[in-house]
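The complex appears here minus one protein chain, its other protein chains still in place.
Each chain gets a letter, A, B, C, D and E, in the order it is written, and its residues are counted from 1.
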């Protein structure tokens, strides 16, 4: 099994927040709510968060493709918060807009027209990030 | 926008069917049922099949990562037939077993323990294909 | 509010079972399992079954369109048993094959390619019923 | 196969927006986000939108029943934007309130109590549209 | 079959609304939308609401565990309104915060990371209610 390691980011969360009002708002709410979860100190939640983190490390698959897979999963399961998170992570790892769109296309075709409202919102975030 | 083109397969469907009884059975049933659908000559279905085919062509993203994204989507949406299809397509494109497992891990963590019965069956197919 | 009443069937379940091996098997298993549920005499289940029955009666909407709506719901939620049930009910109410296919097309486009394996099996039942 | 053609609307989108504040807000946001998607000029998205449009044309089934089927699918898959869209389309095609409610009932019974929050919001839109 | 009866609440809805701004807003919107649904006087909706109410009565299972089961179902099906409702009902029945967290853990592990945004919001409500 290949060794896993943290990916190298092209942009920090702070730089993303400067580029996009949608990302800024999303990251601020997420940080606030996660801080409240952390104060609870629920062991199982902590372990799930840790497992979740490890799933997207560099490994047999490059981290950028794993984040794109997270984006596809989030989009076909239709969760706006998860879509925002993975679009931002992909952007931070240097994924191009064309690559993000092709991943969204897979989610659209697999998940159907019910995905469209989420895709529209994802495109708005893409436009803010990639200008 | 990048030009899209058919990917190059390392293995034919016939070779896959020789390696795995699960794949052989799956491909035979799928072919029989698809022939019945085609006889109906429903224009919208044909156009959907065509769109579906084009989604996985080589483009901004390599075809092998697109098939892995199809696998992640199929697994977190919990469709055994779709999982079998994308595991086979990944294998035909030269994806390694470790890469398939990491994609399945993303689906497991995003989709939760409800995914496990499908993952177990996917692992059985992986074992037949990769030996 | 319009009065609700039982629809008039063109075919009995028995006639459907004679036309199609898939329908025959489905109806036999369903009858056996429902008899076991009924022996349990669970009041809430009985009331849910009753509510379910009333939902598809002739009313402001003709029963045949309600059954087609049940088919669309069952297909985009991807339940083979429910699809079989509503395809059979539609057939019994005189719905044409073209009408059933257009309803399935709506489910396919709303629900995406993940619906295809279920649609393929529905088409096999359609072919047995409509010849 | 029956010829497909555009349905005849009783009301324009503009007239709907005048009747209902919920519809007005929904249509304005949808238009803005769709314009952003269109600027991207993603070929596969365009083709999916085109396929989606064709699915609801007059055909073997009258357009009004197809929109009601879209409403049932959207409601049991629990997408508020899609519900708003189909409630508005049904209204524009002359569907009565009683017909919309019976379609929502099918979605409620098939999809369960998890559908109720979406149904409540749909009823608010119905009240604004039908007065 | 055990007799079913109304549970005894430790807190009224009014007391819950005084403790938590999230609960107050949620209950106010829910009441307003439900009043609109009730004015419609749709018989099937009324019967569904009645069935829904009876499902959570004291019976073979204590009402507090039934509400926790409703919370697990709502969380793994990812409906914020339903989560809010059952968190409030559990609180009103004297369920402890630790018990609510363990139920949310089951929903997290069964439903996967896609559940996390809903869990984060549930924890914010828990913090307001339990202080």
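Worth a mention:
Operating definition for what follows: a contact is a pair of C-beta atoms (placed from the backbone, for glycine too) under 8 Å apart; a residue touches a chain by one contact, two chains touch by 3 or more.
Keep in mind the model is a prediction, meaning the values are calculated, not measured.
Although one chain is omitted from the display, it touches the following shown chains in the full assembly: A, B, C, D, E. When you scan C:23, C:77 or C:90 for touch with the missing chain, the hit is C:77. From the set B:20, B:42, B:84 or B:105, the residue in touch with the chain omitted from the display is B:105, counting the whole complex.
Summarising the interface, chain C meets the missing chain with residues 30, 33-34, 36-37, 39-40, 42, 44-45, 48, 52, 73-74, 77, 79, 81-82.
Although one chain is not shown, part of chain A still touches it, namely residues 1, 41-44, 47-48, 51, 54-55. Of the residues in chain E, those that touch the hidden partner chain are 1-2, 51-52, 55-56, 59-61, 65-66, 68-70, 72-74, 76-77, 82, 96, 98-99, 101-103, 105-107, 109-111.
In this section, only the chains that are shown with their structure count from here on.
Looking at chain C and chain E, the chains that touch each of them are A, B, D. Two chain pairs are in question, D-E and A-B; the one with more C-beta pairs in contact is A-B.
Among the other chains, the CA centroid farthest from that of chain E is the one of B.
Where chain B touches chain C, under half of the residue numbers in use are shared by the two copies, so each contributes mostly different positions.
In whole angstrom, the spacing between the mean C-alpha positions of chain C and chain D is 24.
Here the spacing of chain B and chain D, counted between their Cα centres, is 32 Å. Within chain B, residues 1, 42, 44, 48, 51-52, 55, 73-74, 76-77, 82, 109-111 each touch two or more of the remaining chains. Because contacts link each chain to all the remaining chains, their graph is best described as complete.
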